[in-house]
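Have a look at the structure below, then the notes.
Omission of a single protein chain aside, the complex is shown with its protein chains in their original locations.
Chain lettering (A, B and C) follows the sequence in which the chains are written, and residue indices restart at 1 in each chain.
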Amino acid sequence: MNKVPFKGIIAYPVTPFDYHERVDIPLFKTQVERLVTCGSHGVAPLGSTGVLPYLNDEEKESITEATIQQVAGRVPTLVGVSNLTTDKTIYHAQFAEKAGATAVMIIPMSYWKLTDDEIVAHYDAVASKISIPIMAYNNPATSGVDMSTGLLKKLLMIPNVTMIKESSGDIQRMHILKNELGDDVAFFNGSNPLALGAFAAGAQGWCTAAPNLIPELNMSLYQAVLENDFQKAQEIFYKQVDLLRFIVDKGLPRSIKSGLNLLGFEGGELRRPLMPLAESEIAALNSILTGLHAGVEA
Amino acid sequence: MNKVPFKGIIAYPVTPFDYHERVDIPLFKTQVERLVTCGSHGVAPLGSTGVLPYLNDEEKESITEATIQQVAGRVPTLVGVSNLTTDKTIYHAQFAEKAGATAVMIIPMSYWKLTDDEIVAHYDAVASKISIPIMAYNNPATSGVDMSTGLLKKLLMIPNVTMIKESSGDIQRMHILKNELGDDVAFFNGSNPLALGAFAAGAQGWCTAAPNLIPELNMSLYQAVLENDFQKAQEIFYKQVDLLRFIVDKGLPRSIKSGLNLLGFEGGELRRPLMPLAESEIAALNSILTGLHAGVEA
Amino acid sequence: MNKVPFKGIIAYPVTPFDYHERVDIPLFKTQVERLVTCGSHGVAPLGSTGVLPYLNDEEKESITEATIQQVAGRVPTLVGVSNLTTDKTIYHAQFAEKAGATAVMIIPMSYWKLTDDEIVAHYDAVASKISIPIMAYNNPATSGVDMSTGLLKKLLMIPNVTMIKESSGDIQRMHILKNELGDDVAFFNGSNPLALGAFAAGAQGWCTAAPNLIPELNMSLYQAVLENDFQKAQEIFYKQVDLLRFIVDKGLPRSIKSGLNLLGFEGGELRRPLMPLAESEIAALNSILTGLHAGVEA
Partner (left out) sequence: MNKVPFKGIIAYPVTPFDYHERVDIPLFKTQVERLVTCGSHGVAPLGSTGVLPYLNDEEKESITEATIQQVAGRVPTLVGVSNLTTDKTIYHAQFAEKAGATAVMIIPMSYWKLTDDEIVAHYDAVASKISIPIMAYNNPATSGVDMSTGLLKKLLMIPNVTMIKESSGDIQRMHILKNELGDDVAFFNGSNPLALGAFAAGAQGWCTAAPNLIPELNMSLYQAVLENDFQKAQEIFYKQVDLLRFIVDKGLPRSIKSGLNLLGFEGGELRRPLMPLAESEIAALNSILTGLHAGVEA
């Protein structure tokens, strides 16, 4: 087992629907293909961007299989298998492993705020049933639970919990993670507008839906970091920060789909209650994208 | 259609599981029976207390049917049918209506923060498919969305959205609701520790899991309110407030099940990741319950 | 020493300035006189309403003396003596005692967040230098420190700290105070929009600037509470809640002064940076006041 099979830009596809709110697998494969060919260092289906919680079991399985088929080993895959119950999480983690996923990502979804003991037991139960690595994902805004550094430490003692994705939006968390967990802990940034600060803090990668819209800017930011070029990284980051903030503020599925349409690609439909961006929001997004692509060409 | 078929104490049963994490319908019926015979003015299965989001479709249907059979029309029933997607919410709302529910309760569950337009469209879509009343439920802590008074006003313009359950924990919301929506808007309190303040503010009822443990204190608080006896209401409220705060702090399913066991009833098991209260917590709960029941007898 | 010399409505005067931003003592006395003659059960100068922190030492002393002269023993006086440093707090507390104040109010002002030990030592140092009672005031929004129930317990062990004013805006604090500190702890409500809930919770009094504008409604709410008439209290409360919320939202000094002017009294000027309400805000306040006074007469 490669304990940390990811680095760089891990791209998150959306899950497109057709007009009857059915998952559109062919369109999904097209979108995944774009993410691979544009240079992403990994592909991560069934994340928040992929509206994981709005899908039923069969749909999740189709998306998992479609991803692995389409990626075809060109880059590693990170499949989201989070579920409110432990049993269902185990079920989907095992499905992903069998289907050939490189690793799985798990956020401790909660309706009732979970205790630390419940969270450890949850990860432990899932980890004991699979042999591929697990990325533990902290995002209090969507999970309702903010995992402390102390709790993350405990999770990292489970042998195949080897990576952490931090999306609390607080850069200090990464400092504490790195200082308390040692240099070899692999943490990934999941907060788009913090991309620059997170790389400065030592993040090994950036989990992001932005490559659906601006892959060159995302890849070149990472390239500048690899080249240890602070000023270039800053310059590239400031070109994209308005877009990064927009897609987070308006919600990733809605804004990525609108953005794809604006760029001339097919974005697909949403599943209710999610609705398309309003006209004024689409105009704002268009203005940002137009500015960016002009800037990139220049 | 009786637009507001509830008043007083609306009791929330837990959903008990057996040792294999399967829903235990016979035990559930026993627990519902206790809630009816102790004098509750309504029964509300599949709420947060009933761990709605942890159940699959078949389980939700069994619980709905079991409730309606057991209650057998003695009091009105309020069935939780909330779901992340609009289609599934419609599905369960229709099921509940066919099964004979008096009304349904809907909270705008969200993973991606919903816009006001998305929420209105969600309720509208469900409401148009059923003819029983809907209680709109605001609880930002569990839904991730805090519905403003302005939004609630819009929801109340949908003909069968006739009731509001407020659980934001801010008593001022009820003042604004009553002042802006007029005297005839029926709002219910869903925040246990605010029970007294909410009745003072004019709440028509109290949605609570507490009757599983202390039905006499819950019913007599409401009785004092009906009798316009401020001082008696205050005295009765202060007897129960520690318990009310405990069950909220520790989570309703976990604490109600432990409390049932402590009182000599069968509480049933939980579904993972939820785990029983720790020993020290059970001891604290026991101490509160012992004090209360001594106090009630005295 | 009467340990708890207050009950009912404790009225807070503003500190009026002239056009040169000098304190206007004659106008202040006129305003205090109105508060006494309208039936307030106590008068409390140099609170937040009285812009205590914007005044220099001499101005505070003049206001203290003017209050005590004007009230002339008709009701008890509660003088604000809070200061960032312990030495200055002692200084003003001693001045108030010598001038004849019935009691002093102290909030733990902080620039640097104080520890519990620092707060206890602060109250202890002041209390040891005076022999009149102290009301400890919790208002995290203005002091920057939220005193826990545990800390308030410690403060109440200091012999002349005998009263608590709670303005955190969370009604549950009052429940905890009463349940943990026993029936004889005297707590006062300082959050205007919570007036009804606080009386329901057992508050002994209401610290409020509202009697500057709507004394009859404030007094009659307390009267209904004394008469144990829940329904009447609710009805009277709902008449005034919009005004209570307005004066809190817009700031007490600014809104009370505008309100006085609207009612035909002289409100006085503000000291910069505080500026008068905007025209649209004054119109909104006028609309609320007009509605109220129509309602009162009817």
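In this text, a residue touches a chain if its C-beta (ideal position, glycine included) is under 8 Å from a C-beta of that chain, and two chains touch if they have at least 3 such contacts.
Since this is a predicted model, take the numbers as computed values, not measurements.
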By the document's own contact criterion, which visible chains does the hidden chain reach in the full complex? A, C
Which residue among A:108, A:193 or A:215 touches the omitted chain? A:193
Given that one chain is not shown, which residue among A:141, A:171, A:262 or A:275 touches it? A:171
What residue numbers in chain A mark contact with the hidden partner chain? 171-172, 175-176, 178-179, 193-194, 196-197, 199-202, 225, 228-231, 233-234, 238, 241-242, 245
Across the whole complex, list the residues on chain C that are touched by the chain not included here. 21, 48, 51-54, 84-87, 108, 111-115, 117-119, 121-122, 125, 141-142, 144, 251-254, 271-275, 278
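Going forward, only the chains that are shown with their structure count from here on.
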Chain A on chain C, rotation in degrees - Cα superposition, rounded to nearest 5: 180
Closest to the centroid of all CA atoms, by its own CA mean, is chain B
Between chain A and chain C, tell me the centre distance in angstrom, where each centre is the average of that chain's C-alpha atoms. 51
Which parts of chain A, given as residue numbers and ranges, touch two or more other chains? none
